[in-house]
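For this depiction, one protein chain was excluded, whereas all remaining protein chains were kept in their positions.
Note that the chains take the letters A and B in the order they are written out, and that residue 1 is the start of every chain.
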Amino acid sequence: MSLEVREVSVHHGPIRAINKISFDVQAGELVAMIGSNGAGKTSLLRALSGLNRSAEGSARWNGFELLHTKPEILVRHGVSHVSEGKSVIPELTVEDNLNLGALWRRDQSQAHRTRQSLLDHFPRLAERMKQSADTLSGGERQMLAICRAMMSQPELLLLDEPSLGLAPLIVAQIFETIRDLTTTMGLTVILVEQNAMSALKVADQGIVLNLGSIAAIGSAQSLIADPKVRAAYLGY
Amino acid sequence: MYQFINTIFIGITSGAIYSLMAIALVLVWRSTRVVNFAQAGMALLSTYIGYEFIQRFHSFWLALFLAMVAGAGIGALVDSIFMRTLFRRVAHGPIAGVAPIIATLGLLGLIRASLGLAVGNSDVSIRPPVSNVGYTISGHTLAFSPLKLVIVSAAVFLMIALSILFSKTNIGLSLRASAFSPEIARLAGVRVDRVRTLGWAIAGAAGAAAGMLQTPSGTGALSPDSLDFSLLLVFGFIAAVIGGLESLIGAVLGGVLLGLVLAFVLTYMSGSLVFITAFVLLIIVLLVRPQGIIGMNRGRRA
Partner (left out) sequence: MHKLKSTNLTRFLFFVLLGVALFFLGNRVDELRVYQGATLSMYVIAIASIILLTGYSGQVSLGHGALMAIGGYAAAITREHLGWPIWICFAVAVLVAALAGSVLGTAAARLSGPYLAGTTLALAVGLPSIANQFSILGGEQGLLFDVGAPPASMGADFTQYKWYFWIAALTALIVMWWLQNILRSRYGRTWRAVRGNEVAAELAGIHVGKSKTLAFTVSSGVAGLAGAVLAMTISTVSPSAFPLSLSFSLLTGAVLAGVSTLSGVIIGALTLVATPEIADAISRRLGSSENVTTNLPGLLVSALLIIVVLLVPNGPLEQLRSARARKAREATHQ
């Protein structure tokens, strides 16, 4: 079980956002993908989740090709994506947002069990099931978005900047949750983050992107220790 | 006093029909961001199909059901073949913003002309399935007949069925999610393309019901260049706009409100003012309350 990314390129018109990137992710790992604004992190993630289908190269999850596959099909193959910003539908209730993630399942009793175990984890959401998602705080929305993705019982979870616009304390909580989910559910997670230090602290592996290429890759500890990475991305 | 009550009856009956058309327009708008001007043509075609079934089975109710099935099929076909091609081919360029409008209008013309070619432009008539003679209360004949009762009940039944479908079922949840945020719905595994086609199909069925109910309650005459269907489209659109174009409940309220206003103008002022009133109402709503009577506070430029 692994994700094999081989020579993936992404173009936006004449601009090359990602330039022939290759790397591997082992199952059960939490990988933090960091880099400055415009490094191509989101472009790569959107290519992996089928939102951008103009990518070149190959990215296989357990042998299944992710590139050029529609996101709604990827979900059925165990790949879920939480897109940038607060990826919930504000017009729907919390309950509906959650259920949305498992609509495609034929076996709704399975979905019911997943929902129950998620709600045990997140009592705050359980209390607010009938409220519209609009009324949630930023942190709660992000939790809801992650839970919605978890409702599909993914093996590979792609998270795009879950910390965006949240207070540091909440960010730490969310990253702890992600760490927790990875370990207890046996998930594989790619976490794209601007917030490099916090992300690396909870991650197993780290990938540093710069101008569409991999600038550094290795265990999260080794990246935190690397003076060049520290200077360029961690700010000290 | 009786005149007042009669006016309310007339308003509610015609309002119920406008509501059905408004529902059809809202469903398509929510799923595709297109105001489907071909809806009048689709309703006309479905009503003709219903007419054929009446000739064959001599049952209005069976024909109504079959016309709605046909309407759903037409809606699904139009979306999956026509609209999908359109969006693939005309994604950019100076005309991209208006192409869907032009295309649905072209479709309206195409359906009408083809229908005229196939069946001719002379009227056929759909007779009311039940009596259209008003109920009598202590010597006064009301403008409310068994037929009107049936129309209103059919419309209310359809609205309740639709609201259950939308609020209580998984299909309804996919429809709502795809309407509000297609991208998030897709990421959650909803096949948005199919859901959109389903939205068009339901709209086709609602439009067919509007056509089938309108015809016998009016003159009973049906022809490919019928002005009644153009007016049905225009009044349905106005009702949908009054309701905010996003909301099904708004569409129903908008339809009833429009029906009542027009009925009062008809009874107490003049028949010649009906259309002008509707048009002025549309302009006023657009200028004063563009988000509709129950609309959420959202811009109208999207």
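Keep this in mind: a contact is a pair of C-beta atoms (placed from the backbone, for glycine too) under 8 Å apart; a residue touches a chain by one contact, two chains touch by 3 or more.
Keep in mind that this is a model prediction, so the values were computed, not measured.
Although one chain is omitted from the display, it touches the following shown chains in the full assembly: B.
Across the entire complex, the residue among B:143, B:208 or B:234 in touch with the chain not shown is B:234. Only one residue in the set B:101, B:221, B:249 or B:293 touches the chain that does not appear here, and it is B:101.
Of the residues in chain B, those that touch the hidden partner chain are 29, 34-35, 37, 85-86, 89-90, 93-99, 101-103, 105-110, 112-114, 116-121, 224, 227, 230-231, 233-234, 237-238, 241, 272, 275-276, 278-279, 282-283, 286-287, 290, 300-302.
Everything that follows uses one rule, which is that only the chains that are shown with their structure count from here on.
Note: centroid distance chain A to chain B, computed from Cα atoms, is 43 Å.
If you check the complex, the residues on chain B that touch chain A are 170, 173-174, 176-177, 180-181, 183-192. The part of chain A that touches chain B in the complex is made up of residues 49, 51, 70-72, 75-76, 80-83, 87-92, 96, 99-104, 108, 148-149, 151-152.
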